[in-house]
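One structure is given here, and the rest of the page talks about it.
What you see is the complex with one protein chain gone and the rest in place.
A and B are the chain letters, set down in written order, and residue numbers restart from 1 in every chain.
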Amino acid sequence: MSPSDSLSHAALAPQLSAAPVARSAASAVAATPIAIDIRKLALTYQTADGPVVALSEIDLSVRRGEFVSFIGPSGCGKTTLMRVIADLATPTAGEVAVNGVSPGAARLARAYGYVFQAPALYAWRNALRNVMLPLEIMGMPAAERRARAEKYLGMVGLAGFERKHPWQLSGGMQQRVSLARALAFEPDLLLMDEPFGALDEITRDHLNEQLLRLWQQTQKTVIFVTHSISEAVFLSGRIVVMSPRPGRILEIIESRLPAARGLDVRETPGFLEVAHRVRQALRAGHSYDD
Amino acid sequence: MTTDAVTIPALPRAFGVDLLTQRVVPVAAVVALILVAWYALAVWLNSPQVIERLGGAEGSWSTQELLRGCWSMERPVLPAPHQIAQDLYQSVFGTPIDSKRSLVFHAGVTVSATVLGFAFGAVLGILLAVGIVHLGVLDRSLLPWIIASQTVPILAIAPMIVVVLGNVGLSGLLPKAIISMYLCFFPVTIGMVKGLRSPDPLQLDLLRTYSASPAQVFWKLRWPAATAFLFASLKVAIAVSLVGAIVGELPTGAQAGLGARLLSGSYYGQTIQIWSALIMASLVGVALVYIVGGVERAVTRAQGGGR
Partner (left out) sequence: MRLRLADLLAPALMAAGLVAPIGSQGWTAPALGCAVAALAGAALSLRRWNRALEHGLSLLALFLGACAPLIVLQGPGPFGVEAPGLWLFLGGWTLLLWLRLEALARLPGRGVATLVAPALFGVAVLYLWQVLVVGFAVPQVLLPSPAQVGHVLATRMDILWPDFRQTFLKAVLAGFALGSALGFVVAVVADRIPFLKRGLLPLCNLLSAMPIVGIAPIMVMWFGFDWQSKAAVIVVVTFFPMLVNTLAGLASADAMQRDLMHCLAAGYAQTLAKLRLPTALPFIFNALKINSTLALISAIVAEFFGSPILGLGFRISTEVAKLNVDVVWAVIAIAALAGSMFYGLIAAVERACTFWHPSYRS
């Protein structure tokens, strides 16, 4: 068993799992390196109407191999926080370390893959060439690029669709190509900004299952921004609940569901309990107020 | 290595400072660069003649004399900017308006043809657009020809139109206005067709649920939706109409108008005159487009749009 697998098992509550708990659970957790370290992060930007505090006093640590969700109402800063990690936005105070270096250095080292809300595919390239884009930028030789791209398209279930152009694919398929593109250069870290938000629920559920399987297969660190409580609880090990502007972390909720879970887990009491706690945290943070 | 979270106070955003850095300074810098290059080019192009006049390669003349000579020739190959400015000032403010040497007079002649042609062209364009949108026949049969008509270099047949109409007895304003009309109906037609077809299908469906007649749909939905497109095309049309009026003055050796001024300048080698006529023409063009833009702003505000 790999370290991340033992980690997820170690985090299980005894009454939910029949799997044996690793004896060295505590030391395994302590030994796992920290992928993202955020301390006292704040971001204020200037608008015509004065300064707007997007993030204030964010403290968070994410370990390698974790699946962490950020959830909160619109405008709570979850996307801004992820953009700071990705070096797409600059904080006005505080510190961020990605793999021990600054976000800028991590970006230049191509340490993460970013999946946007929209597929952001290039219409003039077919699916295969879209997935090959990061590899071209990195200067990988052609044959290797092709092999990698085909592998990852297969991994997201789109084998056979290599020569299709984006407009020939459905929304869900386009988003899967976008995911394959983010995986293609094999970064350790995946940053996903509401990737399934624009899709219908059935496609979304299907892609949730696929993403979970992929994560378990590749053991990457995933930061996942979402609006959907059930998605956050289904996918993640930890759920970071954020408050409306100014963005603060209200609560970090652990979700210990069995590793081999399908969509049906959403009807189990354990799932509902965690979802309930998330909703309570959101309500306490005034997310449901007028 | 932690820092306390600090909120940064808002910088006062003075309107003037923004305008200065974003607009005025870059434009001024580019203009300055162009002027420097112009003066240099004037020296380069005029020097052969000036050197000749100063005594040839063997004669003794200073650089200062050369520069002064290059920048104050009477018939320079390339006039210096200050020469053009002087001539402009002289022809606009220094001569009485009804004199044949006043640029204001010439501009007036050209502008009258421009505006008349523009009016004809705009009306024609709008009528054609309304027809094309409402009658399928015109859409399929006529629209391709309208697009093809733009490849007919109308400016090329300007001489013919002027001469032919002159033979029939129509001269002066009308032939030029016809040329301008031909040039400017096309952008108006295309723009209006796009604009009249721009309402969202959902909005058209809504009106259908109200059993609105085509005329009602036109006046309540299509026409207001088309105003933005209309004004964009009108701005293009008036600029093009000006070009048409100017070219219409070329063929028959017309006596009045900016085109005539260009032509006479070119016949008599009066380069400074050519340049001032050109600059006057562009100033007139910019002014006309600005006026159309002003009307657009007023209409948009009346419709509730705007900042």
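Heads up, the rule we're going with is that a residue touches a chain if its C-beta (ideal position, glycine included) is under 8 Å from a C-beta of that chain, and two chains touch if they have at least 3 such contacts.
Quick caveat: nothing in here was measured; it's all calculated off a predicted structure.
Across B:M160, B:L206 or B:A302, the single residue that touches the chain missing here is B:M160.
Checked against the full complex, the candidates B:I97, B:V123 or B:V286 give a single residue touching the omitted chain, namely B:V286.
Which of B:G136, B:P201 or B:G304 touches the hidden chain is settled by the complete complex: it is B:G136.
Contact with the undisplayed chain is limited, among A:R107, A:K151 or A:R279, to A:R107. Hidden from this view is one chain, which touches chain B at 22-23, 25-31, 34, 45, 77, 136-137, 139-145, 148, 150-160, 163-164, 167-168, 239, 242-243, 246-247, 250-251, 259, 262-263, 265-266, 271, 274-275, 277-279, 281-282, 285-286, 289.
Although one chain is hidden here, its contacts on chain A can still be listed: residues 86-88, 107-110, 112-114, 116-118, 120, 122-124, 133-134, 136-137, 165, 167.
We adopt the following convention: only the chains that are shown with their structure count from here on.
Distance between chain A and chain B, defined via averaged C-alpha coordinates, is recorded as 54 Å.
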